[in-house]
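Take this structure first; my questions come after.
Every protein chain except one is present and positioned as in the full complex.
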Amino acid sequence: MTLSLSKPALRVALGLIVVTLLLGSAPWWAGRADLRLIGEFMSFLALAVLWNLLAGYAGLMSVGQQAFVGIGGYMLFIGVIWLGLPPLAAIPLAMLVAGLAAAIFAPLLFRLEGAYFAIGTWVAAETVSLIFSAIPSLGAGAGMSLPVAAVRSIADSRDGREAVIYWLLLGLGVGTLAGAYALIRSKPGLALMALRDNALGAGSVGVDIWRTRFWTYVGVAAVTGAIGAVIFLQKLRISPVSAFSLTDWTVVVIFIVVIGGIGRLEGAILGTLAYFILRELLVDYGAIYMIVLGLAAILVMTVSRAGIWGALESRFGWSLLSTRRHRRE
Amino acid sequence: MNIADAVVQGILVGGLYALFAAGLSLIFGVMRLVNIAHGDFIVLAAYVAMVVIEASGMNPFAALIVVVPLMAALGYVIQRFILNRTLGEDLLPPILVTFGLAVIIQNGLLTLFSTDTRRLSAGPIETANLSLGGITVGVLPLITFASAVGLILLLEVGFFRSRLGRAFRATSDDAETARAIGVNTRHIFALAMALSFAVIAIAGVLLAVRSNFDPFSGPARLIYGFEAVIIGGLGNLWGTLAGGVVIGVAQSLGAQISPAFQTLAGHLVFFAVLAIRPRGLFPRMD
Partner (left out) sequence: MADPILSVSGLSSGYGDFQALFDVSLTVPEKSVLGLVGANGAGKSTLFKAVMGLLPRARDMVTFRGQPIGDVHPERMAQMGIVMVPEGRRLFRSLSVEENLRLARDHGRAGDWTPERVYELFPILGEKRRQPATALSGGQQQMVAIGRALVANPAVILFDEISLGLAPIVVNDVYAALPPIVDSGISAVVVEQDVDRVLKLAQTLVCLSEGKVALSGPTESFTKAQLTAAYFGE
């Protein structure tokens, strides 16, 4: 495999465009439940790609990303209810505030290493959650709902609104995947790749580790905020428990990435698929499916660290979204 | 409650937080591993104690005789057969595996015991109290604090005076060379985890007698223990005690302002220390 950027990249771009057009037409042929399912798939895919960028590339294992999902959700509600913004215009606001929060926490959290950093991000998320639940005008612990008028402003019909939100989620899913792919293949992306392979070594060749990590963390937070905003726009209701849920926004995402394969973008797709299939199979068994996820993650980490995709890649040499620039083991 | 009362209560609960932290600190010291499921194992110990008590009618403190060895054995097995395989250059595997364990424990406990909150009854000692210089102090919190001090003392002495402690320190310094000298590091790591789990067992029982617990009480315990370790400074068990006290007092004073502010107060103090003295109050290692 050579450094050729044109052919594989072109194939990927074409593939993504085809898939996007196909899925983009779904409002015309899919039912409401299916639309929601695909939308949910896209949101988790996006979160998984972002978490992969953080942990698999920048070496930042965060178990506190739910902070930014929640901030995104709340900022959408605040933007619509307090500032009178149209819902779609509130999404950039959500991104901005989420990114800002990340920028404030990062200098503190970056003083912690490895697993201590992980727990630190968790504490940060808990702190944000506690702050939001202490504000009475945000409904405190009970949360609040989106006003009907604001919801109606998105589109005239219910189907129209479902479609708009669906396209937003689709855009976020495909866009994040494409964006991550483009980032990793770009010049700043080289810094990320170097960081992933060997942080110390990367530093010695001039990669500014701190800044690379900082901007990755802030950027990921901002996009996560956007995802949170759209998710809660769809849910129409937000509360601290649902907004900042570790289980919903972090545990599931981590398992998706781990099982699919860390450090490989294809892994995010496969992992999300695996998660949805598992969920369908085990939905009647309640807590058991979380236990299965946990076991699967442990198995992957002790047996085949590269996850399902990594195993497929080693065995068959498959590669869909290759960001590799040279042959590795 | 007045300020002096709150501070004393805070100090005493700090002992419990220091116990949460001691186990974390120990294994980080020996093998640079942070057990994200630490808090969940504390809760597991509480449930194990509950089962033992219901089956035998024992007093919670007597139940320790069963719970401590049981948990220690569990810790040995988990380290030897699962976590040892994740140790190495890469930081992610141990974090992810212990994260997986946390999820399994929480949901396993949920499946077995439902979300009902539980509490262990220790009899009259629960409400007994002393008067120290005009302040009423509960006997149980006092015992808890004393246990924390006693355990930390034992661990420190053990680490610096015993043969096993020597092996722990050497393995912590340089595991590869320790192996070359003949130290069975796989066994040492497992022993360290067993020791950590013994502390976890004690912390679990003391927690269960003192407050309500349910399958999802684990993460908060991990966080308080973690905050105590960071505030106290890495590699120093006495520092961890100090850190526990700081968090305990912060929470206690915060609760005076409003109940909702209790946990948040601890977090804010944690971030303040991280900002001003990132290495903690009494760091002993890098």
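Labels A and B are assigned to the chains in the order they are written; within every chain, residues are numbered from 1.
We adopt the following convention: contacts are C-beta pairs under 8 Å (C-beta built on N, C-alpha and C of every residue); 3 or more make two chains touch, one makes a residue touch a chain.
Since the structure is predicted, the reported quantities are computational estimates derived from the model, not experimental observations.
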| item | value |
| --- | --- |
| Partner chains on view for the chain not depicted | B |
| Which of B:S25, B:Q106 or B:S172 contacts the chain that the document leaves out | B:S172 |
| Listed residues B:S25, B:Q79 or B:T185, member touching the removed chain | B:T185 |
| Residues belonging to chain B that touch the chain removed from view | 163, 166-167, 169-170, 172-174, 176-185 |
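The rule is short, and it goes like this: only the chains that are shown with their structure count from here on.
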| item | value |
| --- | --- |
| Chain B-touching residues of chain A, taken from the complex the two chains share | 55, 59, 61, 63, 108-109, 111-112, 114-116, 118-120, 122-123, 126-127, 130-131, 133-134, 246, 251, 254-255, 258, 262, 286-288, 290-291, 293-295, 297-298, 301-302, 305 |
| For the chain B and chain A complex, residues of the former touching the latter | 32-34, 36, 82, 85-86, 90-104, 106-108, 110-111, 219, 222-223, 226-227, 230, 260-261, 263-264, 267-268, 270-271, 274-275, 278 |
